[in-house]
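Here the complex is missing a single protein chain, while all its other protein chains stay put.
Right, chain A next:
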Amino acid sequence: MPISRSLGGAAAACAAAVLLTVTGCSSGGGFDSSAPKQSSSGSPQSLSVMIATSGDAETAAVKQATAAWARQTGNKVTVQLASDINQQLGQAFAGNKPPDVFYVNSDQFANYAKGGSLYAYGDQIPNASAFSGPLRDSFSYGGKLVCLPKDSSTLGLAINTDLWKQAGLTAADYPTTWQQLAKVAAKLTKGGVTGLVTTPDYQRLGALMKEAGGWITDPGQTAMTADSAADRQALDFVKSMMSAGSLKYASDVDAGWGGEALGKKKAAMTIEGNWLAGAMKADFPSVGYTVVPLPAGPAGKGTLVFSNCWGVAARSGHQKAAVDLVRHLTSAGQQLAFADAFGVMPSRTDALATYARKYPAAKAWVDGIAYAQRPVTIAGFNQVLTQFNTDLQSLRTSSSAQILEGLQRNGGQVLKNGR
């Protein structure tokens, strides 16, 4: 039969095509799993650096810093800007062609470290203890410091000084407890102004959980502690301020984030980190504000610390040079240069002291490092935290206990499957 013959032919041809391409693929080396070739350390090397930049200022500063190192050592550095660094690094790892040095987001750190893509160079840094403790913990995996924190950011309470005065408040009224926060927020709420505006995510509201004595996981990140009474108390406090109308989410006042709400005078107070300083200078230079520490909760003071780290690829052929580059980029002088250029805080305690003297307005953020909670770094945890943020959006109509139970259950599953 012609039909059956042609079908058989088609099958044979397809099979041949697939076979051919499979063999082609395996010899072509799309997924080359051989060990990285180490270039000899003597000859000049060409390094690629991938960064997710916050703007032109950061790009220029990083380019300048790497160029200075390249001049010093005779090597060559190319800086690549990533528009979506998670995706670009993911593709680079899968394709086995990662950049030599790159930013690692704290939420991706555990995934990359677990997958063996990061070269743990912490033991080659003689003065690693100069970096602040919670950040070193954030970027350690299996007890080893894997990569050095690039900079640091903590949360503070930013207050619009004009609105503050208009409400008849003085510097003596800056809130230091939750009760005071609720009281001044209510006083500041009138007309188009909301007392406190923040974004519905654990990267802000989590500070309150810490202040109540709770957190998402235990300190060693081995067990979930999300459904604790302390966490419930924190979210209930947020809920009570919401129902009083003195706390709103940024999207409810048509702002993308707290800083925008503060700049547009829709918020009298917001909870933001030191990236706020650069944004306010660029977008709302005429709006006066001051930053105070987050008011203490039932268990004392609390804030969150964030950072990226300088990852070195396990598959890089220039690891020695790359580590040297990172050492240069994280030196105290260079960190201060970055701070001047685009407003990040140093991650080294020695540089941080200099920074605090130079930028007294950032005192609240700098002081926060001492009692800050580090971010959650557990492999495969992104989905869980994204879902928690999604649930926090509807905090007003749902119950704190329900949201935290969901977090406890989802996180528990990831911890169980990961081990």
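Before moving on, here are some points about what is shown:
Everything that follows uses one rule, which is that contacts are C-beta pairs under 8 Å (C-beta built on N, C-alpha and C of every residue); 3 or more make two chains touch, one makes a residue touch a chain; residues count from 1.
In this text, contacts and distances are computed from a predicted model.
The chain absent from the displayed complex carries the UniProt protein name "Multiple sugar transport system permease protein", chosen from "Hpr(Ser) kinase/phosphatase", "Multiple sugar transport system permease protein", "tRNA 2-thiouridine synthesizing protein A" or "HEAT repeat domain-containing protein". Remark: the omitted chain is touched by one listed residue; of A:A94, A:A282 or A:A353 this is A:A94.
In the complete assembly, the contact with the undisplayed chain comes from A:Q108, out of A:S48, A:T66 or A:Q108.
Only one residue in the set A:Q124, A:S331, A:T354 or A:N382 touches the chain that does not appear here, and it is A:N382. Residues of chain A that touch the chain left out of the display are 2, 5-6, 9-10, 13-14, 17-18, 20-22, 24-26, 31, 33, 84, 86-87, 90, 93-94, 96, 107-108, 111-112, 114-117, 251-252, 254, 379-380, 382-384, 386-387, 390, 393-394, 397, 410, 413.
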